[in-house]
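One structure is given here, and the rest of the page talks about it.
Every protein chain of the complex appears in place save one, which is left out.
Chain IDs A and B follow the sequence of writing; residue 1 opens each chain.
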Amino acid sequence: MNLHPMKRVTIICESVLEDRVLELLHDTGARGHTAFPVRGGGHQGERCADTTETANVQIDVILQPAIAQTLLQRLQTELFADYAMVAYESDVRVLRPDKF
Amino acid sequence: MNLHPMKRVTIICESVLEDRVLELLHDTGARGHTAFPVRGGGHQGERCADTTETANVQIDVILQPAIAQTLLQRLQTELFADYAMVAYESDVRVLRPDKF
Partner (left out) sequence: MNLHPMKRVTIICESVLEDRVLELLHDTGARGHTAFPVRGGGHQGERCADTTETANVQIDVILQPAIAQTLLQRLQTELFADYAMVAYESDVRVLRPDKF
């Protein structure tokens, strides 16, 4: 069994930004993603864990390393200055690299 | 404080497949897991991010490295050919390896 190194990019942002992130993501070359609602507080504390309403979303995407770099670069250039959001990269290994 | 290297295997599949994945998972030797619903689009685009209904689930499990290999091998052999699903492995470190 061969496992192939890939990157997982995780993006946490306000739900209203989801469509724009997904557009950027697929424009960069992502072929799939998952998204789910999360509660939580960030850097500036606007979204407090004490509130019951959630308006944040976590988006995960598995990418070839070079595409992950491009995506993070574009997130930084196009969205980070204007929105409260978090993005980070981690290493994963997949069985079928052709799917990503 | 000692941290012990383990593997996290993440499986994303249709919700109807959850019971079968969990059965395989525990049959392989997993002693715990988490599961939660996710939206998202995959390789073939059947499950589009634009739909509001979700029918996918993400299952995470922490395993000894050898057991993670066995689980991925069995997922590939027993389920990958017939179902739209994604599985990947990543490195984690735990405090209490006897729990997994």
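Methods note: contacts are C-beta pairs under 8 Å (C-beta built on N, C-alpha and C of every residue); 3 or more make two chains touch, one makes a residue touch a chain.
All figures in this text were calculated on a predicted structure; none of them were measured in a lab.
Please give every residue of subunit B in contact with the chain that is not shown.
1, 3, 6, 8, 18, 22, 31-36, 62, 90-96, 99-100
Which residues does subunit A use to touch the chain missing from this display?
So the residues of subunit A touching the missing chain come out as 10, 12, 36-43, 49, 56, 58, 69, 72-73, 75-76, 80, 86-91.
Criterion: only the chains that are shown with their structure count from here on.
When the centre of a chain is set as the mean of its C-alpha atoms, what distance in Å lies between subunit A and subunit B?
It comes to 19 Å between the two C-alpha centres.
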